[in-house]
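The next block holds one structure in the form of structure tokens; read it before the comments.
A protein chain is absent from this complex, but the other protein chains hold their places.
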Amino acid sequence: MARIGVFICWCGENISRTVDVVKVAEAMAGVPGVVTSVEYKYMCSDPGQKIMKESIKNDALDGVVVALCSPLMHEKTFRTAAEEAGLNPFLLEVANIREHCSWVHENKEEATKKAIAITRSTVERVRYNLQLKNITVPITARAMVVGGGIAGIQAALDIANGGHEVVLVERTPSIGGHMAGLSETFPTLDCSQCILTPRMVEVARHPKIKLYSYAEVESVSGFVGNFEVKIRKKARSVDTSSCTGCGICQEKCPQKNIASEFEEGLGKRKAIYVPFPQAVPNKPVIDRKHCLYFTKGKCKICEKVCGPKAIRYEQEDEIVEERIGAIVLATGYETLPATFFPEYGGGRYPDVITGLQFERLASASGPTSGELKRPSDGRRPETVVFLSCAGSRDLAKGISYCSKICCMYVAKHAMLYQHKVHGGKAYVFYMDVRASGKNYDEFVRRAIEQDKAIYVRGRVARVYEKEIEGVKKLVVKGADTLLGEQVEIVADMVVLASAVKPSVGAAALAQKVGTPYDQHHFYSEAHPKLRPVESNTAGIFLAGAAQAPKDIPESVADASAAASKVQILFSRKEMERDPYVSMVNSDRCFGCFSCEAVCPYRAISRKEIKNRSGEVLKVVAEVNAGLCQGCGGCIAICRAKACDLAGYTDQQIFSAIRGFNTTSTYEEEVVKK
Amino acid sequence: MDIEKREYAYYPGCSLEGMAKEFDIATKEVFTRLGIKLSELADWSCCGATAAHYKDRLLAYALPARNLNLVGKSGKSEVAISCAACFSRLKTTTMQLEHDSKLKAEVELVLEEKYEGGVKPLHILEILMQSVGTARLQALVTKPLKSLRVVSYYGCLLVRPPEVATFDDLENPTSMDKIMECMGAVAVDWPMKTECCGASLTLSKSDWVLNLVEKLLREAKDAKAQVIAVACPLCQANLDMRQIDLQNQKRIDFKMPVLYFTQLMALAMGAQKEKLSFHRHLVEVQSTLGAYLNQ
Partner (left out) sequence: MSMNMNMKFEPKIMAFVCQWCTYTGADLAGTSRMQYSPYVKIIKLPCTGRIDVQFIVKAFEEGADGVIVSGCHPGDCHYTSGNYYARRRFEMFHELMSFVGVDMRRIQFAWVSAAEGRKWAELVNEVSKRVEELGPFNVFHALREQANELNP
């Protein structure tokens, strides 16, 4: 006969408000095999845990059910406590009566009934729990960071400075990300490149960092501590080891009218190019879509002028393999393009630009050398209208969230504009000004009070072009909700603070890595408060705007936090893993190997069973516990019922199913009492 | 698909029988020239626009549902509609009844027959752009409206609500502009394409309406437009008639003809001006379009 203890938590009022915990305890006390059933205000508190621990010892329990919040919250807490009391931790199960019951139901009788059913089912399940032992696996102390923006750079440097090897994978020809293209940064107005480029150089020089630029993650297999990653090094058409970065190829290339990605389309580049002068690595790449040799079959000027003979037209993509212990995803963001806003004439009117484009116009290294000029005719804009929340917080545009960085950069833009165009007028249309950060609100006030930016609370309905006295102007029609009036502003330029989105391909990468993401394709953190830089997949960490819109300080803080998590993982030679792995009963297995076909981890191998004289009697499946991740696919496919999953055995599940429905009349009476 | 043999059920709607007769005539003229037969539904009734859908929700769905059933009974699955309001009512009804089983039951009770569903209401702009195509339209032009500056006015119901009117861009529709270009005209970009003309406030807030119309006309004038093309009888009437009010009340004379886009199409395709009833418009057409009318 089992000796099961049931411990029910009030969670203060969180559970007890809608679940009559006393009745649950009473009902469980009557279940065969339950020797103790108690409730307590806060089971997770020290005294609460003590109640359970003492009962394990005093009542000689061989199974425990704790009925409280989601197992994602506290399963670990209570299993550790059980172990301390001398019980195998896997003999304890959590009945989730908070997230799945008390928080989602209002009717107390119904919620109590459901809580009883959930707890009862868990009691029935725990009867068949087996004593399990964690599995130990070795750890490869080598990290991969995906994304070479400021978050990726910081994470890579921190891990490398901690003494571990880092593989940094960047999709574009250079690291630096969006930060490399910013003019000045809020709230200090220091130059973005001045603070970023030393870090980029440090990455390039660091003996522990291996940089793959112009490369993408092709596939990821394995698991925490033991990932196998394939990286596609895209063909640069340049041999980086012999290239000296002299730049003559770029200078002589005849294809010169290609919109530069780095300049956000406001500047031009060649077909062979280094994205920007401080690029790391400072080696060019041939854009095969535009190169005359690749499109028309002739030219080869770059090859002719290249001193060290580093041009390689025949180069192909190369797949390299890396063994990795932990992965940091720092793939960053992009913003909605101006063309997303037909009501503002984005894409039709060249002087309607995005915030990132304004950064390039204002940047000393930008296409206008930092002079503010209209893209259409090069005139100095005398009036500029900045539109906050272009797309953000706008359900009609499919974006419910706040892009967070815009309020601050719009204030910065208004300031930079005033500094560059004296006497110019900067209008800012806003919904709310969200400037919560150190010295942030002061910064916005400065924009309004010192630099005379005119803040108009309201939204803009339409922007259209109109010729006034021979000059094409933009008429901005909107509402001033404080005055309760419609307003029309005739402007020279309109800057859209367009919404922040995750980078293109973020979801595809998450699928390769096997980590969840939300409906907007931002990566999901394991816990919104307590585990913000971990994903729900062990060994995958998150940094920067790939997880949610973030500014530079937040991205850097994230990156250092993720790096520290990686180093915690790497501080041990091996790690313990849940023992939920598949087991094969070789007596029942007849060797169909359906399991082998469905296993995503190649954890099934074939084992020969021989008699004494060495003849093979049959070949059966065998599970490599180190590789098995416990998905259970092999069990469901097994026709002989030879496989089973530790921790989720057929017997446990069947018993749990039965448990839901064996509500006895006794239990019913308890509820009615 | 052989376009020559296409045939659509045709729902003209009340306006096109009365004050917008010329819209009906011009549309039929264009479609005949395209070789597309518009078979007018027998025994069609009001679509429930304006009056019904202000006053009675059930009536507002029952009336279109009756007409949609007629389309099904005529053995067709698509119905061509000229009037923007009729289009909006019929399309809204198909969408609403598809997932609102309670409303559907009520409608069926009123109609005393089952609502069959499966009928697709199409605005003629949608048919011209998506089934006929600009190449075919261009091929039929015999008297191009060379250098005629046209602004296209879409108003509300051709683009809103976006889940109903799906055939063009909500914020910057271009279908009518493209058709005008095919006709040889200069499609002038202007900011008022989808602004409200105030027609639905005609009786309650006529001073507002006058302001809205004045703004629209002024922008059209500023864009150096010679004519406004429309696809809605109410927009046409409002923009046309209010010019007389503006003359009387504010002493502003825009002299801006407001024509149905199919009138302009028919003209470019060589139809006789007498046939197109330009005399029915209040703002005089001859002085602006004279060159094109007499070519």
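The chains carry the letters A and B, assigned in the order they are written, with residues numbered from 1 in each.
Everything that follows uses one rule, which is that a contact is a pair of C-beta atoms (placed from the backbone, for glycine too) under 8 Å apart; a residue touches a chain by one contact, two chains touch by 3 or more.
Model, not experiment: these values are computed from the prediction.
Undergrad: Taking the complete complex into account, which shown chains does the hidden chain touch?
TA: A
Undergrad: Based on the whole complex, identify which of A:99, A:371 or A:394 touches the chain you can't see.
TA: A:99
Undergrad: Of the residues listed, A:305, A:598 or A:640, which one is in contact with the missing chain?
TA: Going through A:305, A:598 or A:640 one by one, A:598 is the residue touching the chain not shown.
Undergrad: Tell me where the left-out chain touches subunit A, residue by residue.
TA: Touch set of subunit A with respect to the missing chain: 70-72, 96, 98-101, 103-107, 110-111, 113-114, 117-118, 121, 511, 514, 516-519, 524, 536-537, 580, 598, 600, 629-633, 635-637, 645, 648, 650, 653-654, 656-658, 660-661.
Criterion: only the chains that are shown with their structure count from here on.
Undergrad: Taking each chain's centre as the mean of its CA atoms, how far is subunit A from subunit B in angstrom?
TA: Averaging C-alpha atoms per chain gives centres 49 Å apart.
Undergrad: Subunit B touches which residues of subunit A in the complex?
TA: 341-343, 345, 348, 462, 464-466, 475, 477
Undergrad: Mind pulling up the subunit B residues that touch subunit A in the complex?
TA: On the subunit B side, the touching residues are 169-172, 189-191, 222.
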